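One structure follows; several queries about it will come next.
Removed from the display is one protein chain of the complex; every other protein chain stays in position.
For subunit A:
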Amino acid sequence: MAHSGINILFEGRNMVRLLGGLWISAKIAAIAIVVGLVLGIVLGALRTLHNPLLRAILRLYLEFFRVIPTVVLLFLFYYILPQNFNINMGAESVATLVFALWFAAEMSDIVRGGIISVSPHQVDSGKAIGLNRLQLYYYVLLPQSIQLMIPATINLVSRVIKTTSLLLLISVMDVINVGQQIIEANGQRYENGSFWVYGFIFILYFILCYPLSLWARHLERKELVNANG
């Protein structure tokens, strides 16, 4: 054989296309994460208020996004929004919306858990110096719970990045979709092309997610030191 299968990556514009696909996945994940983070913090804080109706609604929202598989959510939003609500969005926008809402839902639970783990004495102490509700969250509760939230949040971020691999199901030109096209187009000349393409995609996802996992572990260890030191 004149060439090994790895050359499939360097045929024509294949490499550029794969990286372009990765960029789409990363962009969708990044926007969803930023939006979801902000929304999730607000919703998480709201879930610690003593309003039963609000809590029930937000709980329902969380469970909806947690219980339903992401694929189903993507299909729901991709097919049902345009059909039944006459809202037409591109596949990438639908994907970003679904991921942002999913991230916010999971994030709200992380934030809520963090906030309620702060000692009630801290709340008394903040109230006693005259802080209002908003100040109490901003100066006392959120800063003290952030340490607890960070590792879980990083885990959530890498879950979101990994789950972008489902985007091809709603025809987003993500890295997997591009990879499949490359494999199909070059399948006759490269028998084990799929090995190299998916191998390369594996490395790309690994490069995105592994540092996050290392960072989370580092922070967890740091927190342990803080708690004991």
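The rule we apply is simple: contacts are C-beta pairs under 8 Å (C-beta built on N, C-alpha and C of every residue); 3 or more make two chains touch, one makes a residue touch a chain; residues count from 1.
The rule is short, and it goes like this: contacts and distances are computed from a predicted model.
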Identity of the absent chain, which is to be given by its UniProt protein name, from "NADH-quinone oxidoreductase subunit H", "Cytochrome C oxidase subunit IV", "Bifunctional protein PyrR" or "Phosphate ABC transporter ATP-binding protein": "Phosphate ABC transporter ATP-binding protein"
Hidden-chain contact residue, picked from the options A:Pro143, A:Gly187 or A:Pro211: A:Pro143
Which residue of A:Ser4, A:Ser125 or A:Asn192 touches the chain not shown here: A:Ser125
For subunit A, residues in touch with the removed chain: 119, 121-122, 124-132, 135, 139-140, 143-144, 229
